[in-house]
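Note that this complex is displayed minus one protein chain, with the remaining chains in position.
Chains here go by letter, A, B and C, matching the order in which they are written, and residues are numbered from 1 within each.
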Amino acid sequence: MSATPDELMIAAAAAELVGVRTVFVGIGLPNAAANLARQTVAPDLELIYESGVIGSRPTRLPDSIGDPALVSGATATMSMHDLFAYFLQGGRIEVGMLGAAQIDRWGNLNTTVIGPYEHPTTRLPGSGGACEIALNAARVVIVMNQTRRTFVEQVDFVTSPGHRHPEGTPRPAWASAGPTSVITQLATYRFGADGEMELAAPHDGVSEADVDAASCWPIRRASST
Amino acid sequence: MSATPDELMIAAAAAELVGVRTVFVGIGLPNAAANLARQTVAPDLELIYESGVIGSRPTRLPDSIGDPALVSGATATMSMHDLFAYFLQGGRIEVGMLGAAQIDRWGNLNTTVIGPYEHPTTRLPGSGGACEIALNAARVVIVMNQTRRTFVEQVDFVTSPGHRHPEGTPRPAWASAGPTSVITQLATYRFGADGEMELAAPHDGVSEADVDAASCWPIRRASST
Amino acid sequence: MAAHVHDGDVVAIEGFTHLISFAAGHEIIRQGRRDLTLARLTPDLVYDQLVAAGCARKLVFSWLGNPGVGSLHAIRRAVETGSLEIEEYSHFGMVGRYAAGAARLPFYPLRSYAGSDLPDANPLIQWVASPYAPADEIAVVPPLNPDVTIIHAQRADAEGNTQVWGLVGVQREAALAAERVIVVVEELVDGDVVRSDPDRTLLPGVAVTAVCVEPYGAHPSFAQGYYDRDNAFYRDWDPISRDPARLDAWLDEWVRGVPDRAAYLAKLDHEVLDALRPGPRPSGSVDYGEYR
Partner (left out) sequence: MAAHVHDGDVVAIEGFTHLISFAAGHEIIRQGRRDLTLARLTPDLVYDQLVAAGCARKLVFSWLGNPGVGSLHAIRRAVETGSLEIEEYSHFGMVGRYAAGAARLPFYPLRSYAGSDLPDANPLIQWVASPYAPADEIAVVPPLNPDVTIIHAQRADAEGNTQVWGLVGVQREAALAAERVIVVVEELVDGDVVRSDPDRTLLPGVAVTAVCVEPYGAHPSFAQGYYDRDNAFYRDWDPISRDPARLDAWLDEWVRGVPDRAAYLAKLDHEVLDALRPGPRPSGSVDYGEYR
């Protein structure tokens, strides 16, 4: 029996957490990946939820980041102020896991609007904590579905900054390393020294042609160093 | 049996708290006064200690502002951050009670040094929370001993601002009303519309001459309006 | 509620997934309030309902969705058609706005927004240079001071001393930033219960304007130790919210058509509420000590 695309993504994302101690978890695939990682490759992983819980050991896979099962049996709860100010901004999060509706080659993420901001074709949820996670988590792992509608030449709106703004502005000096990996149902990507996304490895059974067909820009191959 | 000077001060200071709901309490005479007020003239008074306790009902008169008897049976504890930011600076304190080693006619208080700052004759404790209490409590009641060494023409150092700086700078626009009363062992003082201290009433058995003899500047009498 | 929420007010019903006062939201709909500015990190179903009912003029928020399900369709329609004004931040930006409001600060500085398009979309996001390193500019957001903040809590005493356990989100900051604070609780308890454990107090009574008792007042959100999140309701909301006619019928039946929260609960299937009740998981007791 072969794995579903979601299962592939979850397993690949979990593999990014080997040896990691602190991960800031959003809901959906990142949540599943982080829980899988803790149960397998990263037993010391502390799941930190933006709702204000540290060290959750959920007795069930939570439906939302505010599930009471994340709180009962956790090691700490905290106001969102203290969590965002002293843990995320304070530099105590090793990995932030983010999803997105659109990504560009610099790792800029859009979760705000499709179309122009003032008159969107589709209004998306917006930032939540993603903008500050992208700038403050020591590194960012992106987990998202890949199609020509999501891997785009230019995102309609930069919600969460990658390695440089589409207009060329570099990432600010005080910010963390930013996106280091993108996991899709097709492949794992990393970023070159100049901040451009590179194909690291397609998943089993996926060809490089499949990867290219699902992106609006020609994805660079990782240099062989 | 006549009251001691301290008892007179405590009773006069307690009278300032009639009808008051929230008082920020320092230790020593203000603490005794606030506790007396709660037990007598101000039954709804909530004692708020800068150590981070609200609604204390101490089973004994505490030796310090960090007495465990202030915590057991209180209505709330809080980090000093939240207490200073959201309660004091947030404008939720009606009365701050302060002591001082020196005061001038504008209600400027010195608790830092006697002599020059760099080479003090006597090093005093410094501000503690007094500087922000003086600026943020809706009004300030000062409780202190009165002599020609404490009621001075110019304080050696302004720790906690009164109605105008000795150099003439007015109180900032965002600040609260500032000092409204001074209670000493000799008298109760209030402040005129221009911010200068005025004799409201000497305590029983104290003459106006006694009051004047214990001040370096001629204390103004309250206008009879 | 009628006395404390007025047409045109800035209202914050806060609680991050936990303790969302649907009881208050429904009461505001029944009272027919208009032109409200609704502030909340995650508008959630409660604001989808208020917007659908026509109570709101403007929304101030940071994440607009039905958590774990998808979109808030009533709000999304109103945004896409331009009938609802929006003012948008990130989560930490909203947290900072309440914190600055509660602390009477002119701004709240945070390490966010650099390289994001959010400051273009919202000119209230500004920059301040540090006097210690003038080249280091930091983003700032302005204070947010609601006219009224409404929170739900597990318990309070008659003086308004309010205790919460589990997620506390932004409730303290949102409440202390507000002119008026309404607390809705699962249980009213004796003052001695509060005083036995002062560390659990989220808000002292001096900061609380009014206390109402509404058991299950946060349904379909949850109250730690009292009831679970009604995830089925959150999922069921999606098709209701997608269809304006169906949504209006839902409001007629479950909000406008019932006089109060007790009637709403009576309409709910008993089995629904029973299934949401968790097993016991006691915190245990610590000793504060009696000092004489």
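Operating definition for what follows: contacts are C-beta pairs under 8 Å (C-beta built on N, C-alpha and C of every residue); 3 or more make two chains touch, one makes a residue touch a chain.
Being a predicted model, the structure only gives us computed values, none of them experimental.
Taking the full assembly into account, the omitted chain touches A, B, C. From the options A:Glu16, A:Glu50, A:Asp67 or A:Asp104, the residue with contact to the chain not on display is A:Asp67. Against the chain not shown here, subunit A presents residues 21-22, 46, 53-55, 57, 59-60, 67-69, 71-77, 82, 85-87, 89-92, 174. Interface with the hidden chain, as seen from subunit B, comprises residues 27-28, 50-53, 63-68, 71-73, 77, 79-81, 84-85, 88-89, 108, 112, 117, 119-120, 122-132, 135-136, 157-162, 164-165, 169, 171-172, 174-175.
Against the chain not shown here, subunit C presents residues 104-107, 109-111, 126-133, 136, 138, 140, 142, 154, 165-166, 193, 196-197, 199-200, 224-226, 228, 278-292.
Following the convention adopted for this analysis, only the chains that are shown with their structure count from here on.
In terms of which chains touch, the assembly is arranged as an unbranched chain of neighbours. Centrality by Cα centroid goes to chain C. Here the CA centre of subunit B is 39 Å from the CA centre of subunit C.
Per-chain CA centroids place subunit A at a distance of 54 Å from subunit B. With each centre defined as the average position of its C-alpha atoms, the distance from subunit A to subunit C rounds to 27 Å.
Across the assembly, subunit C contributes residues 99, 172-173 that each touch 2 or more other chains.
Multi-chain contact residues, meaning those touching two or more other chains, do not occur anywhere in subunit B.
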